[in-house]
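All protein chains but one are shown at their positions in the complex.
Letters are used for the chains, namely A and B, taken in the order the chains are written, and counting of residues starts over at 1 for each.
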Amino acid sequence: MAKNSSPARRALGQNALVLAVSIVAAFLVSMIFILALGVSPVDAFVSMFRGALTRKYGLAEVLAKATPLIIIGVGVALATRGGMSNLGGDGQFYIGAICSICVGLFLPPSTPALVVWVLALIVGILSGGFWGGLSGWLKAKFNTSEVIITIMLNYVALYLMGWLVHGPLQAPGGIPQTQALEKSFQLPKIISGTRAHAGIFIALASALLVWWIFKKTTLGYRIQTVGESPDAAVYAGIKTNRYMSLIMALSGAFAGMAGMVEVYGVHYRVLEGISSSFGFTAMLIALLAKLNPLAVVIGSLFISALTVGANSMQIDMSVPTSIVNVVQSLIIFFMLITPAIKSDLLSSISKKRHKKEVA
Amino acid sequence: MSKHILRMDQITKVFGKMTANDHVDLTVRKGEILALLGENGAGKSTLMNILYGLYKPTSGQIYFNGEPVSINSPLKAIELGIGMVHQHFMLIPAFKVWENVVLGLGGRVILDEAAAKEKIRALASEYQLEVDPDARISNLPVGLQQQVEILKVLYRGSRLLILDEPTGVLTPSEKVKLFQTLRELTKDGFSVIFISHKLDEVMEISDRVTVLCRGKKIGTVDTKDMTKEKLARLMVGRDVVFTVEKTASKGSQDKVLEIQDLSVKGRRLASTIKHLNLTIHAGEILGVSGVDGNGQSELVEAITGLRPVESGKVLIDGKDMTNRSPAEIIKAKTALVPEDRKKVGSVKSYNIEKNLILRDLTNPAYCKHGILNYKALEKTADEIIQEYDIRLSERQSPVGALSGGNLQKVILAREIKSQPRLLVAMHPTRGLDVGAIEFIHKKLIEARDAGAAVLLVSAELEEILSLSDRVVVMSGGRISGELGEKDITMEKIGLLMGGEKLGGSANG
Partner (left out) sequence: MSAVLTPVFFVTLLAAGVRMSMPILLAATGEIFAERAGVLNINLEGQMLMGAMVSFLVGYFTHNMFLSLMAGMISGVLMALLMAVACITWHAQQVVVGITLNMFALGFTSFWYRVAFGVTTSPPKADLPGSGEQAIPLLSKIPFLGEILFNQNFLFYISVVLVIVANFVIFRTQFGLKLRASGEYPKAAETMGVNVQRMRYVSMIICGALAGLGGTFLSLISLNRFVDNITASRGFIALAIVIFGKWNPLLVLAASLLFGTTDALQLRLQAVGVELPSQFLLMLPYVLTILMMIITAKRSESPAALAQDYQRESI
């Protein structure tokens, strides 16, 4: 090990190594899956790579898919750093989507787009924050597990949205969806003819914001302290109960914001099936990124590329897209266990070395 | 050979760089009580954990009933007939007595509750134990819990009973009861290893004494040939008794902490604080001595806002701070060096800088408008590393990588840097090496001389003796006595620890 390398840099190097090993291991396992189908894994991966990264459409689709994942992911990372597991990304996303579209639907078409976007964003943030904060508050007040509550609230939000698009907010025509947003209210495309939209900048800004919060602010410091050591947090004078609500509210706010961005950037309306378990995927991405907000961006792009690639792999080779879930969960699974395996190996090596030195 | 039930031969145990046991020999005869005497950290518990199969010795051999044995698990120890009553009871609070007793017994798949209870009752009446097999452990007082532990051992037909610091948590009358039981047991041929650092008890109960000091065996002697003084000399060895340079306190009348008629619900009955009064002045160190678990933790937690006060008042600098939040109490310039330096006093994944602001997040020198100034912090950290001689392999390492002494220096530095009016230090040198202890003592006196009122809680008599300007002794959640600077002696403190009153000078 180089003498002048700081612990932080070394940790980064080790993480990268663990990540690389995990990715390779996960792909090896999924190769077995693909082989079992009678498909050549090489062909499959080539099709995957080509589908995601060699065409304008594919690249744009990667950006579009990554946008909500980044936003929800940095929120999940924030919560996890604060010691809370937010599995309610989907619910918070739905609530944010449904509340924010109302801004666009009910403001007169002549309203300047910027005003609509800012208002919708604020509404998305507040409503998602409320939905997320609820589970934090319940935990502080009643000691309920936020894991279970956030998942239950996902369903409540899902059906709430379902009711709204089947009923009060349903557009004429019988399809369960709301009316479309005015053209002028839609977020601009960054690559014309594709689904990649300006929401990606909001996503990047979110990641930078969360990174900055943890890097520079006392808020981030407090959140992190609550997560690292609740006892030390109490000793430090932090009101941990209040922070539980706050952390979940902040985390939910990002998911709510993602709901706004997805509606104004991709669908222009709210409809059932608007999120394909973004919340869980974002959770995995946050873990993949070791809770580093900037790494969440890379992780989201990576997972989106896998997803887009898997789509073309399904078309070309009839390999089901659900292979993506297998791959990403295996990567994280291997990431979780390699440090333990490695430290076991290291300690047995160092013991041997110690014995030699003694002898 | 057969008169020895146990022989431990040249036992060595190395933890990392520390040698906890260094070629220790120990023998126990049938039907005797052998005391294993030594200060905190002398290696007594390690040796016994090896005997009970919880630790693997680095080298050495154990003979049981003359046979060489290898004890690689508690199960093996139990099978051989060795039973242990740990210092922290190994009882499951949610279980009933009988469930705790039969836990882990082989043979029966289905529990025979009636038979188990029957046998427990029989054993209990044989040794005059007052254990109800149906009681839940969490509802039992400590003394009875200990009886359950002894029952567990008897139930398994063990012949050798290890008791690790059994009296530390007992009231005087519970202690009398325990000693009675132990004498009964030896009459029936049981052997007992009695681990203690208390001379009186060792003199009272044991037949022979083996003395350990810093992991080494000093010797084994017959108790009847010994006096307390002789034992003390053996136990302490010769190369200790650190003296601290200390001038007399200036004797200010400025009351920094005033506790009036304080009552606090404790973790257990003995540590529940009942109507306690206490005053500390600026520029003095008040030592709080006593057996662990007599309300010291609760007192500190009540002062610093970590535990609710039931009644009474806590005044800091004349202001009523009763039941205020920890944050408000920090603002009132109260510093705390907590008991648990790893879990409470620091965040192990943070580097030194980040640990330095743990309780100082509102300090404008380091943060403005919620934004942290790590540059300024880094400078302070550099200074502190210099001043406190904190040894670290890498500047940015998380403090989890620091040794106990260095970590404690970081914590102490943080608390002293905040220029406290009141500095509460709880077992500040527990488990540290001599160099760190000396340094921390020096810093505590410096803080006093800078005008802080220091509340020092310690179970180490030496520490209390060498640092305190005044001493109070806690017992059963009360102050059993107070000693002025000229009255502080080991004997007096020892008496007060047992809850006894000194003629005349006691107050309540």
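Going forward, a residue touches a chain if its C-beta (ideal position, glycine included) is under 8 Å from a C-beta of that chain, and two chains touch if they have at least 3 such contacts.
Values in this document were obtained by computation on a predicted structure and should not be read as measured data.
When you scan B:M90, B:A115 or B:V434 for touch with the missing chain, the hit is B:M90. The missing chain, though absent from the display, is touched by one residue of B:E99, B:E165 or B:E462; that residue is B:E99.
Among A:V18, A:M48, A:I70 or A:L87, only A:L87 touches the chain that is left out of the view.
Of the listed residues A:Q14, A:S40 or A:S145, the one in contact with the hidden chain in the full complex is A:S145. Even with one chain removed from view, chain A keeps its contact list with that chain: residues 33, 36-37, 85, 87, 138, 142-145, 147-149, 151-156, 159-160, 162-163, 166-167, 280-281, 283-284, 287, 320, 322-330, 332-333, 336-337, 340-341. With the whole complex as reference, residues 15-16, 49, 52, 54-56, 73-75, 78, 84, 86, 89-95, 99, 102-106, 108-111, 113, 152 of chain B touch the missing chain.
The rule is simple: only the chains that are shown with their structure count from here on.
Chain A and chain B have Cα centroids lying 47 Å from one another. For chain B in complex with chain A, the touching residues are 306, 325-330, 336, 338, 340, 343-350, 354, 357-359, 361, 367, 370-372, 374, 394, 396-398. The touching residues of chain A, counted against chain B in their complex, run 6-8, 216-219, 221-222, 225, 228-229, 231-232, 234-239.
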